[in-house]
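Heads up, the thing below is written out as C-alpha cells.
The complex is shown incomplete by one protein chain, all other protein chains being positioned as in the whole.
Each chain gets a letter, A and B, in the order it is written, and its residues are counted from 1.
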Amino acid sequence: ETMRIAHGFPAQSIVDDTFKVLAQHVEDNTDLDTEVFALTVLDLKQASPGLTSGVADSTMLLTAYFPNEFSEQNFVADLTMVANLGARPASIGATVGGALMEYVTMHCPECVRQNLAQNQIGLAFAPGSQFSLLCREPASSVEDIEGRAVRGPVSIFRRWAEAMGASPITISANEVFDGLNQGLVDCTINAIGEMSNLSLFDVVGGITPGMPGGTFGGSGIGQLNLDFWLSLDMEEREAVARGMSEATAFMVTAYVKQEVLDLETAREKGIEIVEADAALRDATEAFIRDDVETIKSIYRDDFRLDDVDGKVDTFLALLEKWKKLTNELDPTDTEALAELFWTEIHSKLDLETYGLN
Amino acid sequence: MSNLEIGLICIGLLVLLVANRVPIGFALIGVSFMGIWWVGGERAAWGTLSLVPQTFAATWTLSSIPMFLMMGYVSYRAGLTRGLFRFARLWLSALPGGLAVASVFGAAGFAAVAGSSIACSAAMGRIAFPEMVKYRYDPRLAAGTLAVAGTLGALIPPSILMILYGIIAQVPIASLFMGGISVGLITAAGYIALIIVRVKLNPELAPRVEEKITWAMRFDALRETLPVLVLISGVFGGLLAGFFTPTEAGAVGSVIALIIAFVSRSLSLRDLKEAAIETLTTTSSLFIIGCGAALLIRFLALSGSGVFITDLVIGFGTDPVMLILGIAVIYLVLGMFLEPIGTMLLTLPIVLPIIDEAGFNLIWFGVFLTKLLEVGMISPPMGMNVFVIKGVVGDKVSLGGIFQGILWFLLVDLVIGAVLVMFPELVLVPVSWLN
C-alpha cells in the first residue's frame, strides 16, 4: 500500500520539504510506503479534482483556486488580516493556521460536508508568513502608495490597494519580476520569502514588512482523498494525523525562517527596509474593519452562505485564542508548534468518524 | 511486470504510432492514458485525462502563443515582411552568396515578429527560394540556408520556446529574450560567415547576381522596411517601457500589425481570414501536443521513469562541464526525433533541479536549451524546419538534398553551442543590461 502525495510546487521548495516531513513520519510509524511527486503529477489548478478522482491521495490545496467548492473555508480564510487588529501576533502563520484548523475540523460541519462532496477530507492548513509591500521605491505612507500600480495576489489585497488610492493590477506570479523590472507594477503584495522564490532582489528597492499584513489563509496542506483515508486502519489514521501536525508546524516555521533570511539578504543588497507610518497603519486598520462587512456580503450574496455573522464571531474568537497560544512560542520553534497543534487539534479528533458526515 | 518494462512497452508503442503518421499529440494522449491506467489504476487514468487538457489550455501565460502567431501571420499576409528580404538583397548583392546571406538577414528581421522557427522558415522560404533558383544558386545550398535561417525565429525574440521555458523554470521571460537576441545574432553571423567561405571556395554554388542595382533602388528598399520597423519598435518599446508584459505583447503586436496593414491598405479581409486560420491550426496542433506531453510526463512520473532519467543524468558525474555536455548530448539525440515543445515539457521537470543544483544560471540554460532544441529542428532524420522547406520547394530538391545542404551549418551550430558553454557571459552580460 502506497500513499501517493502529489503537489504543484517545485522540487526542493518549502512545500516539497513539508510533504517529505509528512511522508517520513508516515513511513516511520506505519507499514505504508510513500511517494512524493513535485509538480509532475498535479499542478495547482488540478489539485482538487486530482484528489477527488484519486490521481493522488494527498496534495497541497490552495482553496482560493476553487471558490465554489470550498466557499465555507474560503470565507474564514479571507479574514486573515483581522488577526492584526489590536496586538499583532508573533507569527501570523501559526495563529491563523491554528484558528483555521480548529474552525474547519471542529466548528464547521458545512466545511466537512463541502469536503465530502469533493470526496476529500481536510486535516490541516499551513498559512505562510505576513504579507508585505515589495516595491520598486520604498513606500511607508499613504502618499507613497497613492496612484501607484499595486499587484495583490487575491481580491482582499486588491481591495486594500484600491482603498489606499492605488490602482490594483492583476498579473500572474511568474510575471512579477518582469512587471517590477519594467515598471508595469510599482509594488507587489507578497510574503517576504517570495523575494528569493521569485528572485526579486534586483528589482525591489524597498520592503515594508507587515504592511498590509495578513497572509494567504487557504493553504490546505492536509487534504486527503476520502477513499484513501477510509482504507487506513485507526493506527495508520493516527500516524497521518500526527504527521499533519508535524508537517504544518514545519511549513509555518520554515516560512518564518525564510523571511528572516530574505530580509537579511535584502539588507545586504542595499534594499531599504521601511516602517509604515502611523497614518498608513490607521488607514489599514480602518480598511480591515470595513472589509469584514464586504467579505460577509460577498459570501452571503454570491456564495449563499448561511449565518455569516455567527461564523465570523466564532472565527474571530478562535483567532484571539490562537494568538494567545502561539504568542508564547518562539516563531521558529518547529517542535513546540507541532506539539501545540497536536494537543489542541489533531489529538482531539475522533478519527473513526471525523470527516464522514 | 515492472514499471520500467511497462514504460518501455509504451514508448515502443508510441514510436510505432508516430512512425505510422499518427499525429504526435494524438499518439501521446492515447499511449499515456493507457500507461497511466497500467501503472496508476483506472481512476488515476480517467482523472488525469479529464484534468489535463482543460487546465493546460486555460492558462493566461500561454495566451502569448496564439497572439505571437497571429502577429507573425498578419505581418506575412500583409506583406510587411516582404520588404525585409528585398532590402537585404539589394544591399548585400556584392557579397559572395549575396542572396543566401540576404536570406539569413531577412530571417533575422522576420524573427523579430515571428514566435517560432516554423513560421520563420515558411515565410522566408516562400519569399527567397524562388529568387535563389532564378539566379541559379545550388538548390541544396538555397534550401539548406532557408531551413537553418528559420531557427533564428525561435532564438531572436519573441520566442514561444523561451516563453514556455520561462513559465516552467519560473525565470523572467524578458531576460530570456535578451539572451536570445545575443545568441540569435551570433548564430546569424556564424551562418553568414559559413556561406561566404563556402561560396569563396566554390563559386559555382552561388553565381554572381548580374543585376544593375542603383542607390535609388537601395534607398527605396530601405523605405519598404519601415512598416515592420514600426511594428518591432512598438512591441519592444512597449515592453521595455513597462506598458505591457511579455504575455500581453503578442496581442498588442497583432493589433499594431493590423493597424499598419489597414493604414497601408495591404491586408484584405480574405488575408485576415487566412492569417486567423493559420493562427488557429498552428495553435491547436501545438496545444494538442502540449496536452499529450503533459499526460506523458504524468505517466513517466507515476511509473518511476523520472527517477530513471534522473539517474542517467546524474550518472554524468559531478563535474559541471561533463554534466552540461551529457545533457547537451541527450537533447541533441532527442532533437533528432522529437519536436521541441514536447521535448521541453517532458524533460524540464527532471533536468531543471539538477541544472540548478549544479550551479548553472537558469536563464543561461534556457537560452542554451533553445539553441539545442533548434538544432533538432534541422537535424536528420526528423527536422520540422526541413519538412517545411520541403513543402515550399516541391520536387526541386530532395529531402536528402536539403539535409546535405544543412550539414555544414550543423557544424557551425555545434561550435556555437561549445562557445556558449565556454563563455556564458555572451548570454549573461546582455541579460544584466536589463536591470
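Keep in mind that, in the parts below, contacts are C-beta pairs under 8 Å (C-beta built on N, C-alpha and C of every residue); 3 or more make two chains touch, one makes a residue touch a chain.
Please note the rule applied: contacts and distances are computed from a predicted model.
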item: Among "Thiosulfate oxidation carrier protein SoxY", "Peptide/nickel transport system ATP-binding protein", "MoaA/NifB/PqqE/SkfB family radical SAM enzyme" or "TRAP transporter small permease protein", the UniProt name of the subunit that does not appear here; value: "TRAP transporter small permease protein"
item: Options B:133, B:186 or B:255, residue touching the unrepresented chain; value: B:255
item: Residue of B:95, B:186 or B:276 touching the missing chain in the full complex; value: B:276
item: Touch residues of chain B, complete complex, unshown partner; value: 17-27, 29-30, 33, 46, 49-50, 53-54, 57-60, 62-63, 66-67, 70, 73, 76, 118-119, 122-123, 126, 243-244, 248, 251-252, 254-255, 273-274, 276-289, 337, 339, 381-382, 384, 387-388, 390-391, 399
item: Where the missing chain touches chain A, by residue; value: 67-69, 147, 149, 155, 158-159, 167-172, 184, 298, 302
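Here is the rule we use: only the chains that are shown with their structure count from here on.
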item: Whole-Å gap between the CA centroids of chain A and chain B; value: 39
item: Residue ranges of chain A touching chain B (in the complex, touch as defined); value: 10-12, 37-43, 45-46, 49-50, 52-55, 171-172, 174-175, 177-179, 181-184, 197-199, 202-203
item: For the chain B and chain A complex, residues of the former touching the latter; value: 40-41, 43-44, 46-48, 50-52, 55, 58, 60-61, 166-167, 170-174, 239-247, 297-298, 300-302, 306, 349, 353, 356, 434-435
